[in-house]
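Below is one structure, written out as structure tokens; the observations come after it.
Every protein chain but one is kept in place in this view of the complex.
Going in written order, the chains are labelled A, B and C, and every chain counts its residues from 1.
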Amino acid sequence: MSDFFKGIEPIRYEGPDGANPLAYRHYNADEVVMGKRLEDHLRFAVAWWHSFAWPGGDPFGGQTFERPWFGDTMELAKLKADVAFEMFAILGQPFFCFHDADIRPEGDGFAGNTANLEEMVDYIGAKMEAVGTKLLWGTANLFSHRRYMAGAATNPDPDVFAFAAATVKTCMDATHKLGGANYVLWGGREGYETLLNTDLAREDAQLGRFMNMVVEYKHRIGFDGTILIEPKPQEPTKHQYDYDVATVFGFLKRHGLEDEIKVNIEQGHAILAGHSFEHEIALATALGIFGSIDMNRNDYQSGWDTDQFPNNGPEVTLAYYEILKAGGFTTGGTNFDAKLRRQSLDPEDLIAAHVGGMDVCAKALKSAVAMLEDGTLERLRAERYSGWDTDDSRALLNHATLEHCEECVRDRPIDPQPRSGRQERLENIVNRFV
Amino acid sequence: MSDFFKGIEPIRYEGPDGANPLAYRHYNADEVVMGKRLEDHLRFAVAWWHSFAWPGGDPFGGQTFERPWFGDTMELAKLKADVAFEMFAILGQPFFCFHDADIRPEGDGFAGNTANLEEMVDYIGAKMEAVGTKLLWGTANLFSHRRYMAGAATNPDPDVFAFAAATVKTCMDATHKLGGANYVLWGGREGYETLLNTDLAREDAQLGRFMNMVVEYKHRIGFDGTILIEPKPQEPTKHQYDYDVATVFGFLKRHGLEDEIKVNIEQGHAILAGHSFEHEIALATALGIFGSIDMNRNDYQSGWDTDQFPNNGPEVTLAYYEILKAGGFTTGGTNFDAKLRRQSLDPEDLIAAHVGGMDVCAKALKSAVAMLEDGTLERLRAERYSGWDTDDSRALLNHATLEHCEECVRDRPIDPQPRSGRQERLENIVNRFV
Amino acid sequence: MSDFFKGIEPIRYEGPDGANPLAYRHYNADEVVMGKRLEDHLRFAVAWWHSFAWPGGDPFGGQTFERPWFGDTMELAKLKADVAFEMFAILGQPFFCFHDADIRPEGDGFAGNTANLEEMVDYIGAKMEAVGTKLLWGTANLFSHRRYMAGAATNPDPDVFAFAAATVKTCMDATHKLGGANYVLWGGREGYETLLNTDLAREDAQLGRFMNMVVEYKHRIGFDGTILIEPKPQEPTKHQYDYDVATVFGFLKRHGLEDEIKVNIEQGHAILAGHSFEHEIALATALGIFGSIDMNRNDYQSGWDTDQFPNNGPEVTLAYYEILKAGGFTTGGTNFDAKLRRQSLDPEDLIAAHVGGMDVCAKALKSAVAMLEDGTLERLRAERYSGWDTDDSRALLNHATLEHCEECVRDRPIDPQPRSGRQERLENIVNRFV
Partner (left out) sequence: MSDFFKGIEPIRYEGPDGANPLAYRHYNADEVVMGKRLEDHLRFAVAWWHSFAWPGGDPFGGQTFERPWFGDTMELAKLKADVAFEMFAILGQPFFCFHDADIRPEGDGFAGNTANLEEMVDYIGAKMEAVGTKLLWGTANLFSHRRYMAGAATNPDPDVFAFAAATVKTCMDATHKLGGANYVLWGGREGYETLLNTDLAREDAQLGRFMNMVVEYKHRIGFDGTILIEPKPQEPTKHQYDYDVATVFGFLKRHGLEDEIKVNIEQGHAILAGHSFEHEIALATALGIFGSIDMNRNDYQSGWDTDQFPNNGPEVTLAYYEILKAGGFTTGGTNFDAKLRRQSLDPEDLIAAHVGGMDVCAKALKSAVAMLEDGTLERLRAERYSGWDTDDSRALLNHATLEHCEECVRDRPIDPQPRSGRQERLENIVNRFV
């Protein structure tokens, strides 16, 4: 045992009135709602990168965290893994997520990276067994190294495409070996800084082919997890190709991938794209491509990804409401792609952030369940569209022509009268439950 | 002749050094560049609504303009048309555009609207012949009347769907009769104010069916213009389904319409969606759905549609560069969906705004031509991707697997070295021409 | 009695578990917290304009509401007042607010406006007495009429300045007569559309003089309410001079008004200026110019003023926390400058919106009280700065020179070590109470 979390006991559920800052007030893993344990509904995952690999820098300042495992050796990578699993034991969450670059030191080129990764996968696999934490998803970091500065799959240099493809293979292998439930691709450099040096059609073709290679490989190795694309509109680049859920859907359709790939949606990315989180989730479920979520909020007054732990209960409730309405997670889950503020230096901050985030989510999920079970919202929604549930309306939708519509409007005649949309009353209903 | 523009003579080209505020300094309609007259490149159109129907109101203030044709009678609608064609004669632009509600008074229900529309179409048709101005596109206003407050095609009430469909039919008929080159659909109310009362999947099915009805009708009547959707992310509603070019593409693919419908792109709408204008144009051309443009800018410090006349030459140059690079307009053109500022009360303001806008566009088009003819930018772009133009690279793109990539990376081995993206040098090249 | 609200009974408090949509679940007016009744803490006011005068239009669509009092006669203005006080009786809130243009029809120039206003003031005064509702503040609408299109006090035409000044006098007289607790100035047109026609220094001098005239008049007539400026960064104009709290403070200092005028802060305006609501409140209390609030939120995904009823409890809690921490309202209060969505057509929507808004505020205020009484947040804040509470530190702050600091740093030597800012832990504390 390292002594990084010395003095911090495993977090227990102590009920909503507790004042113990290091206890769950809402997350009672075994509590059953809608026929499932909270743990199985929420499927929490800790993200390796922000929690263990991020040094606390920002564009105007350097490292603030001083972690005993910072450095670029295998020994330190193993210490980092040790501390990570100590935290998993403290929190008791069921899953974690990682990029290759989070868990292994940078090696000497591709071969070095792969060797380091494989050794760490074995090391982590043993820890997973010991602690009982599972892998929600793995992914490849195709954005930090300077070789990717102009893109990975969309790079103008085919060597980078090949290097990225080879790297994804190693990361899919690692994820498969560790029993991951999903594999994620976030295209942080798949986009452009200036249109002046960019060929959109070429880069689209490259990205489409790359994703098809990933899907083909998945089937070849028998990986039965879900392949997920994580949309983000911009940052680090000026424009990213996986802009938002609607854009990713169009991309998948264009390349014949709409039945093979789903989306991992992040609140902060939704906000940057001009959407609410619940919009992106609702759209993905309507389009049949909802997969998983990254539960980290942005600051509404900041124009970049702040990746903060969730803290606004009513907002989180609306997100889980859309997920539950669509049947809940299957392979997906609630990943905390959330980072401490760079001034939050203490080990206790890291624990408290996760405890607070899990509690906000647990309370929100219960509120969402209560809204669904109450049923008023869904009854009112169905009533609003009930005019479409007649045979005539169905015929109108399925077979009508403009000429036929004109006849109807002239002959009946039709003079539609607006009806209240009741927005404030619906918002009041939500507020009964949050 | 009305005396609205009394004292204002037809605008002539007087060359770049002229100080006459009511002369063209750059728009010499008959000047030939890249084998085409400027008029045929730019295909300018005046928009009926902002130029003749908008009263100068905003959310905090009422009408500022006092036009002799304001009011809701057929007589005033004809006076409005008279003045419009007087302006077309002064400006000499080849096209105009309209909504039904711009050119006819509101009638008594559908039948009344249709009768008014038909009478005005005949009136306007005669003027078109007399003045020689053509119709770039027609469209139906499916957003101003309270019956559309919850959507037209996506309304929860099937009667509104039918009413909207019938109205579109009359507008397509009008457009067809007037020889329109395109027919546009802008879904200003196709979206939502709150997810709480909205069924995204239902509304998507309704919108998809509606658009198919439009396309089927077009073919039935032998209208050979292009059907165009105009993307806008929001405003008036919180979220609109035709968010941006990428979103519209996904919608078209989903409903089998990608070969039937193209996009009409507006600078202000691009900005509201988080994109540059040239991005939206370049994306549409890459996806094969570019149709036409609305040449009105937004203010970068305002979060709503300001619909201003274009005035920034370098920005407009980049837009035309993308259009020319893709072959120029076919049925589309440059519509000024631009409105005077509400303090610009004088008839001369209306003329000056169009003269200034046309001149900015004409100069920008010539700059774009010069950049294309110089060729440096395109040569550098092609060089940047030239690594993909070998047989090996093509094979990589077309047939590779992740395993094959891994082998290559290991065996050669591949260690890609980044190359400068040269952004500043490219921007300097642009500045040689603007 | 009109029958507009027919069938709707006065709203009663039924406790937090009630499911009655037309009952208060949290607003128990007589409940005492921190030594004051909830009614006296919150000081709710209904805004005449959005609730009774706004027709439901937006920039892309016309009127959706059909109210029996719409129209421009004294008779209808009185019917509007009748219905307003019927709603006040139903809601039981203690205050209302108005612009002159909300309560009187537009008259024939200044004299006509004044005569109409005076007659309505008498009419409303009698109703106030009957129902028991008081006036939180009055104000003049200096932005809707076309005469103000280029500003009121800051207009390039001195006649407009005079007209606006005369109008403000009549509105201050009306407010004084009705026993108003404050008088508000919102400079919706005090700003510019383009710098190209604007003289910032001149307009600043005009606005400074205008505000001094208001303050002088207040003292002359013995009005003992507070004069309030309402900041807003933009909309309707591109730039408004009362941009935000910090900008207004600088303006007040520049014109010697910092002890005479305070601010009325609106959540939506704070958001448009890039601030959180609680920031603007906290800044105003730190600068000694906090006055009152407009409790209407903006939509975070819309770039304009949506003026919606508050509905996010945790956010509202942080606002009241700052207010209570600074001692609570004195003459100010919680005005609902909030409007129904334009699809919310029914009288019940209007009642439900206010009931929901009042309940969100009441619950939030109680949460804020609980946080203050718990004291943990304030204790931690004080501890964080406790290093400044020594004599040495006070001397450093009051008398030190750069040279002295250099000596200290060299001699002791000083090598400061960062301490955790504990942001996540503080956010978790807040979540115990909301």
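Criterion: a residue touches a chain if its C-beta (ideal position, glycine included) is under 8 Å from a C-beta of that chain, and two chains touch if they have at least 3 such contacts.
Note that this is a predicted model, so its numbers are computed, not measured.
Engineer: Of the chains that are displayed, which are in contact with the missing one across the whole complex?
Structural biologist: Result: the unshown chain touches A, B, C.
Engineer: Quick one: say which of C:84, C:97, C:165 or C:263 touches the chain that got left out.
Structural biologist: C:165
Engineer: From the list C:109, C:222 or C:327, pick the residue that touches the absent chain.
Structural biologist: C:109
Engineer: Quick one: say which of B:67, B:275 or B:366 touches the chain that got left out.
Structural biologist: Spelled out, the listed residue whose C-beta touches the missing chain is B:275.
Engineer: Please output the residues of subunit B touching the missing chain, sorted low to high.
Structural biologist: With respect to the unshown chain, the touching residues of subunit B are 19, 21, 25, 64, 271, 274-276, 300-301, 309, 311-315, 340-341, 343-346, 348-349, 352-353, 355-356, 359-360, 418-425, 427-432, 434.
Engineer: Footprint of the hidden chain on subunit C, which residues?
Structural biologist: So the residues of subunit C touching the missing chain come out as 109-111, 146-147, 149-150, 155-163, 165-166, 168-170, 172, 193-202, 204-206, 209, 213-214, 216-217, 220, 233-234, 239, 243-244, 246-247, 249-250, 253-254, 273-276, 278-279, 282-283, 286-287, 318, 322, 377, 380-381, 384-385, 387-388, 392-393, 396-398, 400-403, 405-406, 408-410, 413-419, 421-423, 426-427, 430.
Engineer: Provide the residue numbers of subunit A that touch the chain removed from this figure.
Structural biologist: Residues of subunit A in touch with the missing chain: 56, 58-64, 143-146, 148-150, 188-189, 193-194, 234-236, 238-239, 272, 299, 301-305, 341-343.
As a working rule, only the chains that are shown with their structure count from here on.
Engineer: Please identify each chain that touches subunit A as well as subunit C.
Structural biologist: Neighbours common to subunit A and subunit C are B.
Engineer: Using Cα averages as centroids, what's the distance between subunit B and subunit C in whole Å?
Structural biologist: 40
Engineer: Could you list the positions in subunit A whose residues touch two or more of the other chains?
Structural biologist: Residues 274-276, 418-419, 421-423, 427, 430 of subunit A each touch two or more of the other chains.
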